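Here the complex is missing one protein chain, while the rest keep their positions.
Naming follows writing order (A, B and C), and every chain is counted from residue 1.
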Amino acid sequence: MEVSRDTLLEMYRRMVRIREFELAAMDLFKRGQVKGAVHPYIGQEASGVGVCMALRKDDLIAGTHRSHGHNIAKGADPKKMMAEILGKETGYCKGRGGSMHIAAFETGSLGALAVVGSGIPIAVGAALGFKMKGEDRVAVPFTGDGGSNTGNWHEGLNMASIWDLPVVFVLENNRYAVSTNIRYSAKIEDLSIRAQAYGIPGVRVDGFDVLAVYEAAVEAVERARRGEGPTLLVTEAYRFEGHYAGEPEVYRDRAEVQEYRKKDPIPRFRKYLIKEEKASQSELDDVDAEIRQEMADAVKFAQESPQPDPATAMDYIYA
Amino acid sequence: MEVSRDTLLEMYRRMVRIREFELAAMDLFKRGQVKGAVHPYIGQEASGVGVCMALRKDDLIAGTHRSHGHNIAKGADPKKMMAEILGKETGYCKGRGGSMHIAAFETGSLGALAVVGSGIPIAVGAALGFKMKGEDRVAVPFTGDGGSNTGNWHEGLNMASIWDLPVVFVLENNRYAVSTNIRYSAKIEDLSIRAQAYGIPGVRVDGFDVLAVYEAAVEAVERARRGEGPTLLVTEAYRFEGHYAGEPEVYRDRAEVQEYRKKDPIPRFRKYLIKEEKASQSELDDVDAEIRQEMADAVKFAQESPQPDPATAMDYIYA
Amino acid sequence: MATVGKDATSLGTTAPTMSPDLIMQVPEGVPAREMSYQEAIREALREEMLRDERVFLIGEDIGVHGGAFGVTRTLFDQFGPERVRNTPISENTIAGAATGAALVGMRPVAEIMFVDFSGLAMDQIANQAAKLRLMTGGQCKVPWVIRMPQGGGAGKSTAAQHSQSLEVWYAHIPGLKVVHPSTPYDAKGLLKAAIRDDNPVIFLEHKFLYAFRGLVPEEDYVLPLSQCDIKREGEDVTVVALGYMVWHAMAAAQTLADEGISVEVVDVRTVSPLDEETIGRSARKTGRVVLVAEACRSYGPTGEWGMVVMEQAFDYLQAPVVRVTGRNSPIPFADSLENGVWPDTDDVVNAIRRVME
Partner (left out) sequence: MATVGKDATSLGTTAPTMSPDLIMQVPEGVPAREMSYQEAIREALREEMLRDERVFLIGEDIGVHGGAFGVTRTLFDQFGPERVRNTPISENTIAGAATGAALVGMRPVAEIMFVDFSGLAMDQIANQAAKLRLMTGGQCKVPWVIRMPQGGGAGKSTAAQHSQSLEVWYAHIPGLKVVHPSTPYDAKGLLKAAIRDDNPVIFLEHKFLYAFRGLVPEEDYVLPLSQCDIKREGEDVTVVALGYMVWHAMAAAQTLADEGISVEVVDVRTVSPLDEETIGRSARKTGRVVLVAEACRSYGPTGEWGMVVMEQAFDYLQAPVVRVTGRNSPIPFADSLENGVWPDTDDVVNAIRRVME
């Protein structure tokens, strides 16, 4: 697949943005400035970015507890995201949502839903809405390996399949649901097989390879847009950090983590861009520096922003 | 597979017993003596009997709203069942359950659960209990085609698969869930494919052929008993009556029903028994007569039994 | 006396024994037709679907079959399979899909076949739809209605998993509105309002009331989702009731009128948010209050209503508030046990006599 240089650079930019955002968030967490939980997406950047770069702005994603990356991949502004995870009025959700619930409707993210699997039915409904309105938009719910064992997942894939809804179900198999390895919680190794239960295509790609993800996503998205129905896209990934920032990770060996860290999607893509002469080392260094600055600005913006006014406590409960 | 004459005759007897029970229940319903709903199993007798004849008495079944047949197939007493559907103290559930909730623990039926799919997790748990206690018993939840679209179904098959639990999941595909054809509510024609999502065997048999069902069930049950895990057994069936007694059936052609009625499992098996010289016409006629008498007795017993004493209204809420 | 309409429920119906004259809501002179509660609901759906093409129906067997109780009958023929959309058996996904469709600008009206099954959809209703607006800081709204039949009485004897009244599960969750009409007039006006409302609305229909008939205006109207409705004015005692229980309250009021006891009947109608004002005002006026609900007693709706009376009218109370409720029991099948499970007119009469002592 021919991918333009602009697109490639934007992929790189978003992957680095996710990485830097997560590092900054974890740092704030360590310093006690973020309350609640932070679930870092580090290591999975190629998955979210590969998928979201295949989407239009008016396509919708539905996220999970681990959706900083999905939001950034879809184009969200790190400033408003950082403000949100610090609980500030300037955040996307005016501080009401926090890290686990970042929604950015302006960039097509309809919310991060922290009950595992709960984004699936909602995305299916959004796709149904698109279809009924005659819009060629696509809905993309993200879930993890753990999420694919939930009842929601089955019902949602089935319902989308019978109506040929424009959904791409992205299953990010990072191998763990908290402490539970997918080899324990599912009897099959290749989760894309599950698509067969719904008579839809199941595709499995290397989730460390942003271009592989992108290509698979483009195909699935085009299929959906053509009205041919949903696809299950499994990205084989890994989370480099604990389930949440500060989580002790007693359930896995450091060696396993080290092994996977060698597959880090960012240096890998960087090497590719340079080798294929899509970008020079220094161009990419510039991107990195720019994004680090962006993140410093975001943190500052977030820290300096006010918390919501307690007088507004009863706002936004009813429309 | 070699099946003893006794077993064959018992199969015939139970199939006829189900048929006669349902006819009697529908008749009572028509005469206004049964309140609530009656969901007849007519046409599916070979499925329930083929499965339950493969079970030991101490194996457990979990039923649905349509479980008169499952209970009788597992050996329940028509008297106590008829009393139950008339809401009498002499019924299996002392009149508290009614048609949709007949449980007969003494014959290994742990209850009919009328929320579609809800028997699955319970059967999975029973199987887990068997395994933990080192018992070689098997749990068999029945569901319909409609039930296989529920979240419960997915979660239950997955959980049973990862622990190699002794469960045989029987999916009775009678093609309709109330008015909804399975061709509408699932994209695949062969529902046994769904087993692949859990890495377990999926078997599909002619649900009008009691011996085919029996053979497949014996194999699945033995596998479960050996500790090798669950099987999905799909019996391709049809319900000859409406969803419930008196239901108008606006969603299907009479011609379709007539076509399927030609496959009636009872005359078919009767013919087989006679042709293979397992039983004579007159022996089978005797069975039929005997069971008709049994049913007349059951109706009389039920009608003459007392309703529960209102003073016992608060019994059986807490143990 | 009321007659059972052709739209009696599919699961059989016991003929209603209440006279429709007990509740007259259409003022003299306003053009009106008599119809059943079920017809009124169907008419509301039809009119809203005609008015607004974003409105569509989604649920199990609501298409050609017309739903378990026949409520959507004829709508499939009129609007087709896209707008009267049958689903697989997937309650949580029906609710979630309604939310998703609402988020992108549709106005879904979902049906869960019995409120009893809504336990399967609880997460999407209570954790997602109810909270999305706040969680997103007002970026979105979730304008759906989920219709669910509840209560005993669809031919009765539907036993433990098909007879419950569960309004409290939803009324306890901020972000949801919960409605339960008692008459054809209210059913139509409240359902139309619910469909036009920008919030997720749980619309509970009473199975036994489906065949109840009453007058419904010919012209378009909506009723507020924020008010209790005084179904009968009175001076001596206030009866606060919900759903089918409103009829028992009205029958009791009529019985006692002959004895010179003047009963005010407050139909809660919108369970949540609760119109505490109206309940308080009536309680202050009469000083005596009876609460009637079909749901199980413990932690049921009467607790909240009683506490509201306490907060609003304590100094005016001349007797302790008395409640008349469903028994704290799963619903048994047998008639002999089921009969005592729910309140009837006599129970309300007796309770009124008690507070009048």
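What we mean here is this: a contact is a pair of C-beta atoms (placed from the backbone, for glycine too) under 8 Å apart; a residue touches a chain by one contact, two chains touch by 3 or more.
Computed from a prediction, not measured in an experiment: that's the story for all the values here.
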item	value
Sole residue of B:39, B:74 or B:94 that reaches the chain not shown, by the stated touch rule	B:94
Selected residue (touches chain absent from view) among C:36, C:161 or C:345	C:161
Residue in contact with the excluded chain [from B:12, B:130, B:260 or B:301]	B:130
Missing-chain contacts mapped onto chain A	35-37, 87-89, 93, 95-98, 100-101, 113-117, 146-147, 149-151, 177-180, 184-186, 244, 246-248, 250-251, 307-310, 312-314, 317
Chain C residues that touch the omitted chain in the full complex	92, 116-117, 119-120, 122-123, 125-127, 130-131, 134-135, 159-161, 166, 168-169, 171-175, 272-274, 295-296, 298-307, 310-311, 314-315, 317, 319-323, 328-330, 332
Residues belonging to chain B that touch the chain removed from view	60, 62, 91-97, 101, 103-105, 110-111, 113, 115, 118, 120-130, 132-133, 137, 139, 151-152, 155-156, 158-159, 162, 315-319
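The criterion applied here is as follows: only the chains that are shown with their structure count from here on.
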item	value
Rounded Å distance, chain A centre to chain B centre (Cα mean)	45
Where chain A and chain C are represented by their mean Cα positions, the distance between them in whole Å	41
Of all residues in chain C, the ones touching two or more other chains	87-88, 90, 92-93
Residue numbers of chain B (touch at least two other chains)	149-151, 184-186
